[in-house]
Structures are given as structure tokens and as C-alpha cells.
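Here the structure comes first, spelled out in C-alpha cells, and everything after it is commentary.
For this depiction, one protein chain was excluded, whereas all remaining protein chains were kept in their positions.
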Amino acid sequence: MGKVLMKGNEAIGEAAIRAGCLNYFAYPITPQSEVAEYLSRRMPEVGGMFLQGESEVAVAYMLFGASACGERVFTTSSSPGISLMSEGISYVAGAQCPVVFVNIIRGGPGLGGILPSQGDYFQATKGGGHGDYRLLVMAPASVQETVEMVMMAFPLAEKYRNPVMILGDGLIGQMMEPVEFPDHLRTEPTNKDDWATNGMDTRKDNKQNLVKSLYLDPTQLNDHNLLLKAKYERMKQEDVRYEPYNTDTDYKVLIISYGTMSRVCRTAIDNLKAEGLEVGMIRPQTLFPFPEKAIHDAAIKESCKAVISIEMSMGQMVEDVERCVQGKRPVEWYGKCGGDVPTPEEIMDVVRNWKLET
Amino acid sequence: MGKVLMKGNEAIGEAAIRAGCLNYFAYPITPQSEVAEYLSRRMPEVGGMFLQGESEVAVAYMLFGASACGERVFTTSSSPGISLMSEGISYVAGAQCPVVFVNIIRGGPGLGGILPSQGDYFQATKGGGHGDYRLLVMAPASVQETVEMVMMAFPLAEKYRNPVMILGDGLIGQMMEPVEFPDHLRTEPTNKDDWATNGMDTRKDNKQNLVKSLYLDPTQLNDHNLLLKAKYERMKQEDVRYEPYNTDTDYKVLIISYGTMSRVCRTAIDNLKAEGLEVGMIRPQTLFPFPEKAIHDAAIKESCKAVISIEMSMGQMVEDVERCVQGKRPVEWYGKCGGDVPTPEEIMDVVRNWKLET
Amino acid sequence: MGKVLMKGNEAIGEAAIRAGCLNYFAYPITPQSEVAEYLSRRMPEVGGMFLQGESEVAVAYMLFGASACGERVFTTSSSPGISLMSEGISYVAGAQCPVVFVNIIRGGPGLGGILPSQGDYFQATKGGGHGDYRLLVMAPASVQETVEMVMMAFPLAEKYRNPVMILGDGLIGQMMEPVEFPDHLRTEPTNKDDWATNGMDTRKDNKQNLVKSLYLDPTQLNDHNLLLKAKYERMKQEDVRYEPYNTDTDYKVLIISYGTMSRVCRTAIDNLKAEGLEVGMIRPQTLFPFPEKAIHDAAIKESCKAVISIEMSMGQMVEDVERCVQGKRPVEWYGKCGGDVPTPEEIMDVVRNWKLET
Partner (left out) sequence: MGKVLMKGNEAIGEAAIRAGCLNYFAYPITPQSEVAEYLSRRMPEVGGMFLQGESEVAVAYMLFGASACGERVFTTSSSPGISLMSEGISYVAGAQCPVVFVNIIRGGPGLGGILPSQGDYFQATKGGGHGDYRLLVMAPASVQETVEMVMMAFPLAEKYRNPVMILGDGLIGQMMEPVEFPDHLRTEPTNKDDWATNGMDTRKDNKQNLVKSLYLDPTQLNDHNLLLKAKYERMKQEDVRYEPYNTDTDYKVLIISYGTMSRVCRTAIDNLKAEGLEVGMIRPQTLFPFPEKAIHDAAIKESCKAVISIEMSMGQMVEDVERCVQGKRPVEWYGKCGGDVPTPEEIMDVVRNWKLET
């Protein structure tokens, strides 16, 4: 199959199916209800299952249960819905279940609005739920990348036995772009007999598996947390993803930006280049693990005078950027959080101001 | 009234009453159910109200509703219970309601265990719920300090029209200590006629108030987020609290630690001093706003060779410490997260290792 | 206090308060939400309590819990809401808790409509919930009678330790009539120390009470059901209530009708009398216990040729009338069930037809 023109939300649903995931649990919420609409029609065609829960709380535990049985499962929701799943996400992470979550962020906090936002960065990367756990978080910048990240999410979740979150925004969900679904990203679940409660079959010589997050013995719970920590450290070694842009120049300013926001930044960078001002960008594709070294190294390039975190949030990723830059360059934040995406002109002004100051 | 011997969980309940809060909504969960037990008996004696919700989700919206009417309200819960409130907390923050939350953390993630932990640091300080918002977070290290922080929480919540969270752990809740309830911390709600839906009374010349978190217009939602951001910046100016310990010496190592963990660190510091090794400590009393400048300044003291964040979590506060220290000193983490509190001997070993290395 | 002009739904709320009931749990539903509106304002004025549950299922168990503690409690709802309480009503009846239910019936089945109906006759008198139990059911025909029945409901419920239901319809709830609240109907709870879990107080020498509906031993459960049956038999002896109308004449036809429907029948009877046709009526005021003997005796009067059950339902009470009349006179049904109340003219036609036929 070649390229087809699809809306982001529909492409998300199709990508999950192409990735071999036939179980979708969800509760509708703007701006991503089209995923449910699409899959309510599409899942039966491929022998898959879409079950709408009574609430997002219910959905989280449906995901937990089905995943614990070794099935590939995923959900899609938007900000308030993800909050309602917070307890369940913590359980899923604690019990090491490879569930895939897609959060098409809307403006917050509270009901907020229904337009694009990146306001759930902290929730996704620092764990909205309680306890020490991390999600592997990917942030796509196009419909095609969304498709690929959704397809990669399942084997990554299984590699680490850890939930994976795709963090998009309403633009990703609503925009139409030509996409293809790469065959090589179609994978099979690999290790479920080792841990899932998928039935004891004498032919398969299965062992008795137990999926749980309860460890009443403090030593066992500490050991369990150390095991989780080791997984997160391994993610930092093996699965950091980012895209540099215009970093082979003597850029004066380094932008850190992700998702659809980074596309606007690219335009600004191109325009500024035409004006004679070089600006580099590191676009994190994984928000956790965060491209700490890449950002640090790009920041300390001699030509670079400042680092700006440009976000559709009120200053969240900038904290991670500050951690990476380690005080070696000034770190600033620019952002908006209401649904209006900052324009290239705004970005250009922000950068020019820095040039003036430095 | 002088000093009385009370269990931490009971003192929390009594402190809320002494602070003038007569509305308590909660759902029981170990290790803090004694608060509900205490208040189910005590609230009727003082004409107050304790209402147990059907679930933590319900409790969050009871708090929202009652607070929006201008009443002082609070709840107590433990980690999974707080996760279930995440959507509601985001609504409460977005609608600027001065609700007080007490989280007596248990080990996580998921069901985890019921012993002490500090694993919810990220959830409390980076916003477990969706969207750009912050809680003002205080972390007591004794029952007396818990009482005082609970009593201060109500006027602070009203000062900022922002939820406040007290972050304790099972030790705080279970330990018995002599406490007193300072009269000067008994306050009256100050500004509710300005914003709460507490009835339009012609005598009071009330204006028509609307409490909401929904802003469909992107400019309004951005303005609303800027207003919230300005509040958080003001917190950083006016309400950072921390306690230095042994920082008037030429300490070789600086410990950052909070809550009951910091009491063990004090013992370790005293013991190391007796051995001839000076160690300083900054104990954050507010986790948000975080004592950024105090930690930075203490870290760059010439004698200081290293900073260690000691936590009953797998490396959460350490990220904030790294941000503050700005690469000027090595920053390390030490912690446990299962319910066993690290001993003074363990802390001493950790510090001694650093001395050797540096 | 003399007569005041009140809407039926408001009078219901005020009557409960005047009867000494200060606990109201409810979930709003048309056409009786005005009760909740009235009591949300009025209960605080008298030191009472109105708590809106998350659903009618929740409300039923709030009633159960508070009643088991010895408090006078009541709720109001309409047809679908009562169905949702069915499990709880069975529990309350099984555990012998004196809860008062008011059902302002709307047209059914399912969502039906919001106009007056008597379609819940079976549900009320034969037990909507599972198992052998009965409610004492009263059906008022005016706002004044509604007030009196609500006020009588509490001592009756306590006399039998059995739930009581007031069965009204939308007309009762919406019509305005002058009412008074008779002082002699203001009563005190009488026997709660004998059975309620209202605290063990050494001064009161309370015994340890247990309120439950679970009896796993078959002999105990049978004995329990026999005890309940004995109560229902006692109701039939002591608390049957009905109102005869025009029965001192040589009526040709006997009408059985209750509630607001009976008021239309009175007009029809008066009109027919003017035409020279005598018609009698027995109006059951209690639907359980049903006025079996009164109806039987009135039916077998020599002049009487037929009995007609006139209902705003599709033939429910007529089954009880058939049982009473024992085949000694033809028994017919006339009714409507959509919200339009049959007119006096329709009733007159129905009766005239019978005269022709007999």
C-alpha cells in the first residue's frame, strides 16, 4: 500500500492496527473522538475489538486487564481523560504492562479549551500518577511521524514491559497529510509467555505468571523500584530520539521545541537564515528519555549564545532544558497556552531579541 | 490550650478545625484513614461536616463544589487516592479554588505498599493533572510542623486562590508527638465575596461571581494561563520556605532532604560532625515554590564539593536540585523507595564515599 | 400557622420537616425536582441536611445507612429513579429500616414522558425489588392530603419498622393549593434505641444493635420472612385507609379510583347523579394494605351491577379489584397512560355504557 491521505486521528487508529494491535478501549473526548469513530467501524473489519468504557477510570483498568493477559492494547484520549486514568497508569507501570497511550492534548488546566496545547508535558514525563515510574514518551511532528511512532510504540512497550505514551496535540489529530504505513514496523508480540497471564498451556510449557503492583514487603518493593529504575536508565542509553535542524552552522541561538510547535520553529529558522541569522534546533522526539546530551552538546557550541525552549505550555520543558544546559548558557522560555499556536513571526522576534541582548 | 500528645493523622484533622475549616470530604485509604475516623467523631462536635464520597473522583468534585461556594474545605488521602483526584485537582486549580489537599504518601507505583515514601514528589510539584498549573506544596518534618502547615495552608490557599498540598508520609501520620495549635494561625477566610458563588446578598452588595475552568476562546485561555503563571511567580517571590542546618560551617557536602527523611539526615550530620566531617543541609519546607536560590547559594560555597539529594524516592527532587546547582557542583542522588527509611549509617556512608571521591 | 398556598412538591418538603425529618437524600428528576430545590434552601434554615447523591443507586444506600443509625430520613424521586433504587429498597425492607420514599410518578415505561401517570402501581404495591417484602403505600388526592400522608408516613414507618411509600403523580406535585401542617402530626421517633445503630451509650444502657438483611441460615431466613409477613398482615388489620363516596345511595356502578384520578371521578359521579344515575366510589388511600373488604362489601350491594377500576395505567389496580370482588360482579378497567388525564366526560361515557349493558 502506498501513500494515502488521512486525518491524523484516523491515521492513529489505522497505525495501531497495522502494528498488530487489535484491542482498543476508549472513552470519547474532543479533540480526538475521531479515533474512536474510525476504529468502531474499522476494528470489526479486521477481527479486532473496540470497547467503550463507562469512564476513563474504567478504560484504564480494561487496558490493565487485557494487557496483563498478553494482548496488545491501546487507548486514545485527551488531557482530562488522561488525568482520570492516572491511578490506572501508575498501576500499569507498576505491574510492567506494555500499554500504549495516545494523548491528543487540549488546552488546560481543568476543562480549558479544545484547541491544541502542549500543557501535559509534565504529566507525561514526570508521571501524572503516584509513585516512582516513568512512561516512555514520544512526540510526533507530522501525521507520518505519528503513524511511525504509534507503530514503534508497541514493540518498545514490550521491550521494556513499560507503558508508552504518544503525546500529540489537536493539530496532529486534525490535520490531513499523505501517509504510508511501513511494513517493517508491523511486528509481533515477543515475550508475553514470560510474564503474561495468557493461560497455562502444557504444550507451551508455560510457567505460572503473576501480574501485580502490590509489594507489601519493603525490601521487595524497593527491589521492584530499583528494577524499574534500571529500565528507565536503559531507555536513556538505548532509546533517546531527537532531530537536529540547522545545527551544522554557527548558530547564535539554539531552539528546543517539539511536536507541531517545532514545525513553526523550522519556518522561523529558515526565514531568519534568509535574513542572515543562523539558529539551530534540537527537536526531542522522545520526551522521556530526554535528549539530555544532545541538548547539552548543542548548547555549548562556541557560536551559541542562548537556548530557548519554545513550548505551547507555560514553561514545562524548559526545566528539563535548564537541567541539560547546566548553567553554561542562558536558558529562556517562550510559549503560549490557549490554542493559538505562536506564529513564525513571533518566534523570529523572540530570537532577534536574544541576538540584540547578547 | 497547651501541648497535647497526638498521633500525626489526628493532629491533621484537629489542625484543620483550629484553622477554621469545618468541611472535610474524604474516602478512606491506608495509611491515613485515622484522619477520617477522628473527624467523623470530631466534626459534629464543632458543628462541622464530614462527608465520605463514593470514590476519590467524587471527593475531588465535592471539594470543588463546596470551595466554589466560598467554604474552607480540605481532604486527606494517600497516593492512589490522589491520582484518582487528578482530573479534579486540575479543575480546582484552573478555577482558582483554595482547596487544601493532604497526601500521606505510601509506597508506589500502583498498589505498592502501605509504608512511608516520598514517591509522589513529581506528582505534587509538577502537577499530576493535565494542563499548566501548580500546587503550593509544603512538606512537614514533624507532627508540630504538620499542624502549623495545615493551619497556614488555608490562608495561603486563599491568598493565591490556589490549591495547597501538604505532602507527608506514613511516618508523619503514624508518629505521636506533643503538639500545640498556635492561636495566631487561626484565621478567617478573607476574600470569598470577591469570587465565590456564595449567594448574592443585596446588603453585601455582592457582584455576580462565576467559578469555572472553561475558556473556549484561545486568547482568553492564554490570558487565564498567564494570570495563573503570574501567581506561581509571586509564590516564588513571597512564599519560599526552607530550613538550613549546619550551614554556618565549612561543610564539604551539602544534603538536600525534606520531610521525615531530613530528620534522619540531621542525625547523620550530627554524627559526622562528631567524626570531624562537616555536612550542611537545606531542608525545603515548600517543594513548590522550590528554594532554588537558597540551594544554589549553599551549593557554591567554596568548601562545598558535592550536593546530594536524599529522598525516599527513586530520583525525583534531584532533578530540581540539578536545575538549581547549574552544573557548578556535582549533584548526586541517594534514596530508597519501599518503606524502609534509610538509616543514619547509610547516609553517613553515602557522604563518606563522596568525601573519598572528591 | 394557618393555611398557606403551596405547590405540591414544596409542601412535600415542608411536611417532612414538620414531621420531624431533617435528613433528605435525593437525586433530581422531573417532575419533582422542586422538592430538592425547596429543601436545598430550607433544610439549612432548620438545621437539617440535604445531600444529593451521585445517582439514585447511591441515594438508596445513603437512606439505608442513615436510617440504620436511627435517623428519620426520606427521599423523593420519580419512576426511573425509583427503579434505580429497587435493590436498595429491598435491602431497606429486609433490614426493617423506616425510610420514607415519595414517588411522583411520570409516564413510562422507560424514559416515557414527564406528565402525570399511575403506572408504578405494581412496582409500589408488589415490590419492585427482589424477594418477599411489601411497602406500606399511600396515595394522596390533594396537596393537603399529601402533607398529611407525608407527616403520617414517619410514625407509620417506625411503627412497623418498614419503608413507607407515598405514591403521587405530576399533578399532585405541580398543583398549588392552600395547605396547613397539623401540629398533632408532628411526632418524635419512638423506638430507635431498640434496633438502630445509634451508638452505645452507657447512660442509656443501650444494647448492641445490628441492622442487616443477610441471613445465610435457611431457617433464620425463613423465620425472618415470617416475621416480615406477620407485619404485613398486621398492616392489613390496623392501617387500611380508604374514602367512600356516594356509597349511601343505591348505586348501579362502583368505581375504584385513587389519587388525582379519583378527583375527576368525583366530578363524573356528581354529574351523573344530576342526570339521575347513582354511582359509588371507593377511593383507596392505602394501596398496600389494599381495602379488600371495603371494596368487596361495596361491590356486592344489591343495586350494584358492575365495578370499574379507573386508573392512569394500563390495568394494574384492576387485578387487585378482581381479587377482592371474587367474581361476584363483573370487573372492568378503564384507563389512559400517557399524561392526559381522562376527563369527567370520558368517565361518564364509560359508566353509561355499563348501565346500558347491564
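A, B and C label the chains in the order they appear, each numbered from 1.
Please note the rule applied: contacts are C-beta pairs under 8 Å (C-beta built on N, C-alpha and C of every residue); 3 or more make two chains touch, one makes a residue touch a chain.
If you're wondering where the values come from, they're calculated on a predicted model, not measured in any experiment.
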{"item": "Touching partners, among the displayed chains, of the absent chain", "value": "A, C"}
{"item": "Residue of C:192, C:266 or C:336 in touch with the missing chain, whole complex considered", "value": "C:336"}
{"item": "Touch criterion as defined above, residue of C:222, C:249, C:303 or C:343 at the omitted chain", "value": "C:222"}
{"item": "Which residue of C:249, C:303 or C:326 touches the chain not shown here", "value": "C:326"}
{"item": "Touch list for subunit C against the chain that is not drawn", "value": "57, 79-80, 82-84, 86-87, 90-95, 105, 107-115, 117, 119-120, 122-123, 126-133, 212-226, 228-229, 313-316, 319-320, 322-323, 326-328, 336-340"}
{"item": "Hidden partner chain, residues of subunit A it touches", "value": "51, 54, 58"}
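Methods note: only the chains that are shown with their structure count from here on.
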{"item": "Subunit A-subunit C separation of Cα centroids, rounded to whole Å", "value": "59"}
{"item": "Whole-Å separation of chain centres (CA-atom averages), subunit A against subunit B", "value": "29"}
{"item": "Residues of subunit A engaged with two or more neighbouring chains", "value": "none"}
